[in-house]
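Only one protein chain is missing; all other protein chains are in place.
Chain naming follows the written order as A, B and C, and within any one chain the residues start at number 1.
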Amino acid sequence: MADLHVDFLGKRLAGPVIAASGTFGFGPEYADIEDLRVLGGISGKGLTLHGQPGNEGERLYETPSGLMNSIGLQNPGVQHFIDHELPAMRRCGTTVWANLGGHTIEENVEGVEKLCAAGIDVLELNISCPNVKQGGLAFGIRAQDASEVVGAVRKVCTVPLVVKLSPQAESIPEMCKAVEAAGADGISLCNTFQACAIDLEKRRPVFNNTFAGLSGPAVRPIALRMVWQAVGAVSIPVVGLGGILTGRDALEFIMAGAAAVQVGTANFLDPQACVRITREIGQWMDAHGVKTLDEIRGCARN
Amino acid sequence: MADLHVDFLGKRLAGPVIAASGTFGFGPEYADIEDLRVLGGISGKGLTLHGQPGNEGERLYETPSGLMNSIGLQNPGVQHFIDHELPAMRRCGTTVWANLGGHTIEENVEGVEKLCAAGIDVLELNISCPNVKQGGLAFGIRAQDASEVVGAVRKVCTVPLVVKLSPQAESIPEMCKAVEAAGADGISLCNTFQACAIDLEKRRPVFNNTFAGLSGPAVRPIALRMVWQAVGAVSIPVVGLGGILTGRDALEFIMAGAAAVQVGTANFLDPQACVRITREIGQWMDAHGVKTLDEIRGCARN
Amino acid sequence: MNAISCKLQVLAQETLAPDIRRLVVQWQDPRHEPHAGQFYMLRAWAPEATPILSRPISVHDFDNQSGALTFLYQVKGEGTQKLAALQPGQTLTVTGPCGNGFDAVALAGQYKKIAVVGGGIGTAPLLLLCKQLCRAGVRPDLYVGFRDEPYGMEAFVPWCHTIHLATDSGAHGHHGLVTDLLDAANYDVVLTCGPMVMMRGVAKLCAAAGTPCLASLEKKMACGLGACLGCTCHTKVGPRTVCKDGPVFQAEEVFD
Partner (left out) sequence: MNAISCKLQVLAQETLAPDIRRLVVQWQDPRHEPHAGQFYMLRAWAPEATPILSRPISVHDFDNQSGALTFLYQVKGEGTQKLAALQPGQTLTVTGPCGNGFDAVALAGQYKKIAVVGGGIGTAPLLLLCKQLCRAGVRPDLYVGFRDEPYGMEAFVPWCHTIHLATDSGAHGHHGLVTDLLDAANYDVVLTCGPMVMMRGVAKLCAAAGTPCLASLEKKMACGLGACLGCTCHTKVGPRTVCKDGPVFQAEEVFD
């Protein structure tokens, strides 16, 4: 049987599949559905320092092989998470990734301090959030803006710091280099793709914010391209995600050089997706005589 | 019956649906399949000044609701087009859009001069092509590069100049403003999305160039977002495309403000797609008491 | 009582009205049995097939002796069309039981006079509700509204004290709204499921009469597990997931 573990920034992940933020609650929701101990980790719902109620109006919309969402970062806030959700998340038997996205640098710094003090395994900094001081332009668009927030967070982050990139970044390679230089320990990408849908009968956008985030199999080939670019741009580990639904999909990301993968929308299509994908990766490896993921990681680049 | 015509840069288009470049040959290929006179135009296969044989290796690959292609701009060259393909294209009974993509500014300028002299209705400048002088970075990534090529072409272009944007542009709004300022009469977007696929058995990218272009329904929500942004950024007409397969899809683009739409990949899924989509738009308009496209163009923005 | 995900076999599928189907499947996990007002995410198609999301459908009936689990649903779009194509012996994937549902034992313990008010396909979750209330000692009064032709009513007869019917067309029962028939002051509690306008009307009557009211809501759902926050309802006590905190809410918390 193939050895599926991943050594990731000093942690030993049981497998290469991590549940993606915003699609898996904080973990316990899936506890009776699949064995969470085979996962590489769970990235919890994106937090903001003070919590927020999320968006009004439509939040979900189906597109060809894709899903649009406009949750608006509904979350209970960092302190509530620490007090109420984190303990149960810890009991899931896998690494705890806290996903944080603040609207100012200060909020991010304060959130990271609290989370690190509370005890998490990995801090995943979501820089797709609008930066209120930059007129709402997300931190993740321009390398300079990302650099600033990552640099500030780095100073206070005592656990591995993974920066989650937006596909709307002006240039993926430059963004990757900037966050590496600013002190990121790893990169995950990508977040959802900014997209639009219009309700013909209402003659208005489906979502109150006009745009919403697209995820799912539809975006996979673009996400894989960005992961390929990221791996080529930096020497820190890259966690790949975007539309992964099968073990074969995940293997494409790993062969492109991803250290591990995350699975988001697929959890809705199949609530056992994370465990199934892990199993399918193992089956492919067994069938091809591949003993460890290190044997094939990045092999498509040669 | 709804009036489907579109007044576009001084031309009267019979309908809002234009066949997209690279998916419709030069038109005659579809002449026995559907009545081309109901189309708004045909954008021919992308030309380069001297022609080129295109890429080796895989050229097509299916993805969830999408198609990847790596044709590599195979084309017979501007002069061959003028001598051999243009006459038949003119006989299709719709407007002739020559799609040109050169590898240097000089090539683009020379191509445009020849095409305008030969007699075309619209020049669609494809700036997704790699600019050899910029180390292969496409003209369509940075606003400054696009500005230069559009400015140079503008001086010699005697027909309406539509600039076709790449979704890889660093910023769609800035790119739109730059090409408008440089003299574009209109904008079309978007071209294919840079994407990647890996062949697990070969442990190599499917395409020789590693990346290829993704099109089809999968990208539609992202393309619609970009069209929405473009319409908001400029006052010249915007032609929307990306994944349109039905009349309803096309109407979303028109309600977002597109002057007209193009249909590409859908021609492969249904060779009568252009005419069917035109008909479906008309049926929707009739069912909703909409008499002209002007009544609904951009209505979702209010 | 958490949700699980598994494949189930179809026992039967029946057409009750042109667009109404009754689907019976074989539930297999006695440790996770559904109760009234809960629902399942149904998927009769592969993970990679369309539609991308599974479809939430309420438990219409459940026989904990045989494990027969019944859904009553309206064929609307692609998802329910694919459900309607299921034949006995075929399998589908389900996730559930989801949501809080109605606690029939507690309700029957606390309230003696119970009205159950349904509209159209919103009657689907009410059969098991009436059954469980009846078994817990309170035979409820049922008020139901349909557009034109009622369906599925025979099944309610043994479990209800009275059945009051209204139709928009006047084809059967009262010609008008089901809310015309309900005097909320006669009841200790009102339990309702149906179109939002109807439930809003019921809530208003209950508020005026000071009668507690529980309403079962619907929202688009992705996970059904409280994990995606796609189905949030902004209630007076804060944002709540319809799939996990609901679908049953105090009417006063969700209606003005």
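Heads up, the rule we're going with is that a contact is a pair of C-beta atoms (placed from the backbone, for glycine too) under 8 Å apart; a residue touches a chain by one contact, two chains touch by 3 or more.
Model, not experiment: these values are computed from the prediction.
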Check: Of the residues listed, B:T23, B:N99 or B:N191, which one is in contact with the missing chain?
Finding: B:T23
Next item on the list: Based on the whole complex, identify which of B:P217, B:P237 or B:G257 touches the chain you can't see.
Entry: B:P217
Next item on the list: Give the residue, chosen from B:Q134, B:S171 or B:Q272, that touches the chain omitted from the document.
Entry: B:Q272
Item checked: Chain not shown, touching residues in subunit B -> 22-25, 29-34, 45, 53-54, 56, 58-60, 62-67, 69, 71, 74, 216-217, 245-246, 265-273
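Following the convention adopted for this analysis, only the chains that are shown with their structure count from here on.
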Notebook entry, point to check: So how do the chains connect up here, line, ring, star, complete, or something else (other)?
Noted result: line
Check: If you average the C-alpha positions per chain, which one ends up nearest the average over all of them?
Finding: A
Notebook entry, point to check: Looking at CA centres, what chain is most distant from subunit C?
Noted result: B
Check: Roughly how far is subunit A from subunit C, going centre to centre by Cα mean, in whole Å?
Finding: 35
Next item on the list: Take the average of all CA coordinates in subunit B, do the same for subunit C, and state the distance between these two points in whole angstrom.
Entry: 49
Notebook entry, point to check: What residues in subunit B touch two or more of the other chains?
Noted result: 64
Item checked: Contacts with 2+ other chains: residues of subunit C -> 48
